[in-house]
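The complex appears here minus one protein chain, its other protein chains still in place.
So that you can tell them apart, the chains are marked A and B in the order they are listed, and the count of residues begins at 1 in each.
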Amino acid sequence: MTAANLADAKPSRPAASAIPVGPGRVPWQREAVAIVIGFAVLALLPFVFTDSYSRHVLIMVFIYAIVASNWDLSLGYGGVFNFGHIALFGIGVYAYSLLTKLAAMDPWLAMVASGVIAVIAAVAVTIPILRLKGIYIILVTFGFAQLVMQVILSQSDYTGGTQGIVRIPSLYVFDHNMVRDGKFAYFYIALALLAASTVFLRAFVRSRTGISIVALRDNEDYAVSRGISLVKQRLITLAASAFFTGVAGAFYAAYQRNASVEVFSMSLGTIILSMVLLGGTSTIYGAIIASFVLTVFSEAMADFGAWRPIITALLILVVMLAYPGGIVGMLNAAMAVFSRRGSAGRG
Amino acid sequence: MNTAADILFGGLFQGSLYAMMAVGLALVWTTIGVFNFSHGVFMMLGAYLAWQFVALGFPAYVAFPLAVALMAGVGWLLQATVVRPLIGRANLVLVVVITTLAAGSLIENGALVIWGPRSKQVPPLLEGNITLGGIGVSLHQIAIIVITPIILAALWAFLNRTRLGLALRAVAQNEDASRLVGLNVTALYALAFGIAAALAALAGIFLGGYRFMTPVMGADPLLKALIVVVFGGISSISGPIFAAYVIGFFEAICSYYFGLYWTPALLFAALILTLMVKPEGLFTRSGRGFA
Partner (left out) sequence: MLNVARLTVGYGRVTVLDGISMEAGRFGNVGLFGPNGHGKTTLLRAVSGLLKPRGGAVQFDGEDITGLTPRAIVGKGLIHVPQGNTLFPDLTIADCLALGAYSSRARPHEAANREKVLKLFPKLRERWRQRVRTLSGGERQMVSIGTALMSHPKLLILDEPTLGLAPKIKDELCKSVLDISKSGVPLIVVEQDVEFLLELTKHLYFVNHGQVETEIKPGENLAHSDIMAMYFGH
């Protein structure tokens, strides 16, 4: 499977593949239009959902969607079993908190800086795992995530340890009152971040680098023999997946105005991972859609106590068992039925 | 003098625990080729089942084997529902990670609903404490140190000296060839999972006997088991067993000199370093299968 013909359909591939072939067969203009339309629709939502709570849910959706879709880049496209992704989010959270509180940095600057710091961290994690095989990567990255959490817990003088950090300075939009507008401004900031992240990811995926990491994922030996550098591409992919994740973390801290080590917890990591897999890996959009589904679903069941994770888990199981392609796979199948285009997979 | 005894005993104890926790995970990985992320939850459930049977009035020496046997059934059920249907799919390992994670979450919260969040304790294997070599140890710990090698030896004997064990080893190495020899691969998968679950239950009972149990107690042991398996080399069962004791001693030494707090971080650092130098794990030899 060469990088050159990835964009063509491969009829000999079994239809039930969880990772579809190629980064996209839809011409980029059509995709760009779809993105614009999609986000325009989302931009109208605050006029439909005028209460603070619904907007809060949507903001959380956007944040998780950023984290999940970026994880799809390293996990789905890159095929790197990276379990440390959630730590990048947490690093973003704490970087922003510390920069704004202790270093009195401008919040917007701090947000960008958090993204950069996350990238640096991602590069640091990648170095030990540059040549490791899949399973070991799970462990090292997971271990890295735990390590970061331990460090944060132990440096409680700065990080507040188990108590976390409170009263974090928030973002500002000129003179706008961020607190009493019913989360209006936050909504649009979150949406803008999601849009930026999505455009970035899709552009990356369509780029030469994006194609080469898929080639590496699918047939490492062959790709390497064609001159693709495993080390370099892994590094770039993980670094690319880190920036907006860190920014999302920073935004989260700015929005919630407090930070705790909860963001490193395995349960949050599991939920986000579920979004990636549920949505269907290697699609980017799948993770976003799954983020909607899971977050809304989860919020709707907020009063169910312990039953909420049970029902969520059941949902995940049902989808994973029935639809290998995740939600995107489901949608494709549905579309195929309606439009009779056969099982033409989307990239 | 006391230091040595302390570290020796601590190392043996932790090592035995880790070996018990890791061997089930290693078994499933080498046979079926997937990581069961509900392994920790299995441990928790084993402990809770044991507690329940004791609460119902059964003596410990009945309750414990009952719990272990029941967990074997749970293991069978799990693989039948969320593992076996996925065999043959692309990205099997990753998908199974998520399905077993989801199943684990389900069981964990189910336990929360059934038994509530307040901590419980399972009676220890043996009650009482004694002084050995100048340090105070509990009989429960001694029981664990003694029982674990016995169980591991029994497992080894099963795998290497019985026909059924031979079949399991064969399936681990070449599934198609196994089918062509007439092996029932599906049933063997189920067996591997059942045994792994039973071992996890035993580990849970060990843990519950000296620590407080909560429904979320499985997360940490899962992580430790993963570490042991990867450290020990994921292509065999004996590798992780050795690694378990090595890590146990490493932890005992670290805790003594650096305190409990930094030990996990040091462990991870050591792990990462090891993997950078010897990616296949410490005790591995090439090829998958049982050593």
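In this text, a residue touches a chain if its C-beta (ideal position, glycine included) is under 8 Å from a C-beta of that chain, and two chains touch if they have at least 3 such contacts.
On a predicted model such as this, the values are computed, not experimentally measured, just so you know.
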item: Hidden partner chain, touching residue among B:A4, B:A69 or B:A177; value: B:A177
item: Omitted-chain contact residue, chosen from B:H39, B:H140 or B:R169; value: B:R169
item: Positions on chain B where the hidden chain makes contact; value: 163, 166-167, 169-170, 173-174, 176-177, 179-184, 287-291
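Methods note: only the chains that are shown with their structure count from here on.
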item: Distance from the mean Cα position of chain B to that of chain A, given in whole angstrom; value: 32
item: Residue ranges of chain A touching chain B (in the complex, touch as defined); value: 14, 16-19, 75, 81, 128-129, 131-136, 138-140, 142-144, 146-147, 150-151, 154, 266-267, 270, 273-274, 277, 281, 305-307, 309-310, 312-314, 316-317, 320-321, 324
item: Complex contacts: residues of chain B adjacent to chain A; value: 35, 82, 85-86, 89-91, 93-95, 97-99, 101-103, 105-106, 108-110, 112-113, 219, 223, 226-227, 230, 234, 261-262, 264-265, 268-269, 271-272, 275-276, 279
